[in-house]
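A single protein chain has been omitted from the complex, and every remaining protein chain is retained in its original position.
Now for chain A:
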Amino acid sequence: MDLHFGDSKPTDDERAAVDALLGPPESSWEGADRSDADLRWARGGREARDRRDLLLPGLHAINDRIGWISEGALDYLCRRLTVPPAEAYGVATFYAMFSVKPRPATVLHVCTDLACAAAGAQELSAGVEAGLGPGVHVERSPCLGLCERAPAALAIKAGDPVRTAVCAPATVRDAVLAATSPDSAPEEPPAVMAVPQAGSPDLVLLRRVGVVDPSSLDDYRAHGGYTALRRAFELGPAGVIREVTDSGLVGRGGAAFPTGRKWQATASQPDHPHYVVCNADESEPGTFKDRVLMEGDPYALVEAMTVAAYATGAHRGYLYLRGEYPRALRRLEHAIAQARARGLLGDDVLGQGYAFDIEIRRGAGAYICGEETALFNSIEGYRGEPRSKPPFPVEKGLFGKPTVENNVETLVNVLPILTMGAPAYAAIGTATSTGPKLFCVSGSVDRPGIYELPFGATLGELLELAGVRERLRAVLLGGAAGGFVRPDETDIPLTFEGTRAAGTTLGSGVVLAFDDTVPLPRLLLRIAEFFRDESCGQCVPCRVGTVRQEEALHRIVERTGAAAADDIALLREVGRAMRDASICGLGQTAWNAVESAIDRLGAYE
């Protein structure tokens, strides 16, 4: 590899930020001052190259400290990791939270996505922009995962340490305050505030949220923590997989793939090592359930990942957490450290001679990294572009090795499966959609939040619980990649088969309600804009198709009937090709919501 570094040098601060992550450099080959020995001796190339996966943490380190990534800082990081600067530049410019241009140390992300748009995000961002001086960069952001408290804002102030403040529901005054002094911003409400059913004895997945102290391992154990892992050790890996298979658990991230089968396929791969990856890059607009689980019951996720690793023969797990969740990050960092200190992670988990540890990787603002193979690329220090499948992750996943990847909600389901046993778990829900399901309800309802219901409850029952308001106009099921249904379709059963039969999808469990004050064409435009913005750009149908769709929607935003017909026909043609020819689910589903709004809601009639 020809490595070429420019003349720009890092500032002391930038160097310190990188060294804090990687330790001081050992020779001039990796960025230290030149010594005599360096002329005769080179070391570290291969070793450093093997840690390419530290590129993303390295970019975070610089961005956290300085607020943006200069040429000198990027070159220094590249030197330390033996990464070609062109590639690192490609990675740095992929993520929305990084900037390679100078900008103020404080960035205020104001959500302008669906729930927030309906709750006045426009006025909020305009007000904030007017109220803040040049010292703060205001960024209009996609969903921040705080939809139950829309409109939302997140302030990030670079420095050592970086400071963050979450502000939701945000007023102009609060958001300005959070941006100017994040430290004195009011405390975020506890996670349990997002669980309207809290305290109900029927809860399975949300049982501990608001009940346990999320910082205390002892409290977690006092509330039944680690009984599932003990049971797992009794059953042995094959026994765990059998239970999970018998439980009928399927992935909760939207694809609904049988979890037991995935685990079995990974466990039986002869190639080693195996990895466990938890997808906590919850970025689907309207979704916030993983955040609440991680903030309210972080040890549950640590335990569930350990179970998954044990069952599939993995000794290392990666938790890929979206970058916009500072509190979940803090809680999980703490939980992992505690678990490690108490022998629940590390070389000898629970004294069973089984080694497992978890590394947290922070995303940096890219919805596409929720796609499993894009997530692997992101962890590995490459651009978060989806890989083409086959080969599938169970065979060649993270670092090209067999990998089981599950999202937070799926993993957390494994605990009750083991504690109550597969038959009891499978008795919840319907015959083909078993177990409890989390729904993120937001928009025009009185009690937005996460609801846990057994599969099979109807949309109407869920909306009833959440206090649906008068004059409901539409419900978006499954998030931006899902579809709209009409207010008279509330008897749709919330199961995979039921939604499929109704020609829609459950997706990730998003239920966004809109009353008739929300201008539908604007909403659709926002969805189109979202996909255009989040496309990785790799394949033509998605890269260009999302742009052409947004353009067509712009043209018809104020038009209906015959005047819109041509553009609707165009949208359909483009949408069909995107669905058929895009590499990954983003391009394949980008047109779903708009199509359903045209077909089911008559959006432009």
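One rule holds in what follows: a contact is a pair of C-beta atoms (placed from the backbone, for glycine too) under 8 Å apart; a residue touches a chain by one contact, two chains touch by 3 or more; residues count from 1.
The definition used in the following text is that contacts and distances are computed from a predicted model.
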Quiz item: Given the options "3-methyl-2-oxobutanoate dehydrogenase (2-methylpropanoyl-transferring)", "Glycine cleavage system H protein", "Cytochrome c-type protein" or "(2Fe-2S)-binding protein", which would UniProt use as the protein name of the unshown chain?
Solution: "(2Fe-2S)-binding protein"
Self-check item: Residue, one of A:125, A:164 or A:582, that touches the chain absent here
Solution: A:582
Quiz item: Considering the whole complex, which of A:54, A:74 or A:564 touches the chain not shown?
Solution: A:74
Quiz prompt | Candidate in contact with the missing chain, chosen from A:224, A:258 or A:537 | solution = A:537
Self-check item: Selected from A:24, A:90 or A:186 as touching the chain missing from the view
Solution: A:90
Quiz prompt | Missing-partner contacts on chain A, residue numbers | solution = 1-4, 6, 71, 74-75, 84-90, 93-94, 100, 366, 368, 383, 388, 532-541, 543-548, 551, 555, 570, 573-574, 576-577, 579-583, 588
